[in-house]
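Here is the structure we will look at, set down as structure tokens.
Here the complex is missing a single protein chain, while all its other protein chains stay put.
Let's turn to chain A:
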Amino acid sequence: MAEAVLGRERGRERPPAVVWERERRRHRALEGLRGYGLIAAMWIRSSMTYRMSFLLATVGNAAVTLLDFAAIYIMFTHVDALGGFSLPEIALLYGSCSTSLGLANLLLGNTDRIGTRIRDGSLDGMLVRPVPVLAQVAADRFALRRLGRIAQGSGVLVWAVVVLDVDWTVGKVLLVPVMVLAGAAIFAAVMVAGAAFQFAAGDAAEVVNSFTYGGCTMLEYPPTVFTRELLRGVTFVVPLAFVNWLPALYVLGRPDPLGLPGWVAFLSPLVAFVVFVPASLAWRVGLRSYRSTGS
């Protein structure tokens, strides 16, 4: 009691260390966001220099995913259902995961360039700047053209929501945007973990693509198509099933092939938060272990 009073007494002159620490962290987070914003703005200005190329890239970004969907559409000119799912149902899966990946890609997509930065030694420059390294790495070559994919993905998502024959409850309506945002956060965590992995294996940037682009390709199709081992892996090990499968199954009123209860569909935000813990730990370990090439 006396200590507490003492603490408050002393606090009048300067706050106790805990408060300092909290202040410092908040300040650092704000600095990080500010730095991120400045770097991103710089790269946007830079990409506007070659305007034709920027336009082509944005349209191309949307078209990449549109052609993915065109392939699914062509499949459905031959069949009525794939794995028991109709075209609008697959469109819901496709639109949500494509939008999630698009958002994660826009905000953190160039973290995979860190391998190049480590190899050519330009990461050293980032270490001495007064902005958190993760913010710099995430904003590196920020690519506004990636709005293309988000626009296209959300277009398909909206189409799916409109044509789907679903009894919309408040829970289901709320779950759709939550699914997209939580999915983006899960992909973002995978990207941070992937960036950390590059401290150990610099050239292996492509492995991350297996989980991001590969994961999204998988999530476009219904879970009934895949084997149970694969489903267990992407539910319990790398929880990609929470990006859209589990929430979408709930929205569609379909049971989970692994027999998980319906309320699991609402866990996506929690899962997104949980996967950030190992991802950010890995990032810290990776950054601490960094030894410059010296060139």
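The rule is short, and it goes like this: a residue touches a chain if its C-beta (ideal position, glycine included) is under 8 Å from a C-beta of that chain, and two chains touch if they have at least 3 such contacts; residues count from 1.
Simple rule for what comes next: contacts and distances are computed from a predicted model.
The chain that is not shown carries the UniProt protein name "ABC transporter permease", picked from "3-oxoacyl-ACP synthase III family protein", "Dihydroorotate dehydrogenase", "ABC transporter permease" or "L-beta-lysine 5,6-aminomutase alpha subunit".
Touch with the chain omitted from the figure is made, among A:M75, A:L174 or A:V285, by A:M75. Contact with the chain not shown here comes from a single listed residue; of A:A29, A:M42, A:L127 or A:A201, that residue is A:A201. Summarising the interface, chain A meets the missing chain with residues 49-50, 52-61, 63-64, 67-68, 70-71, 74-75, 77-79, 81-83, 145, 201-207, 209-210, 214, 217-218, 221, 224-227, 230.
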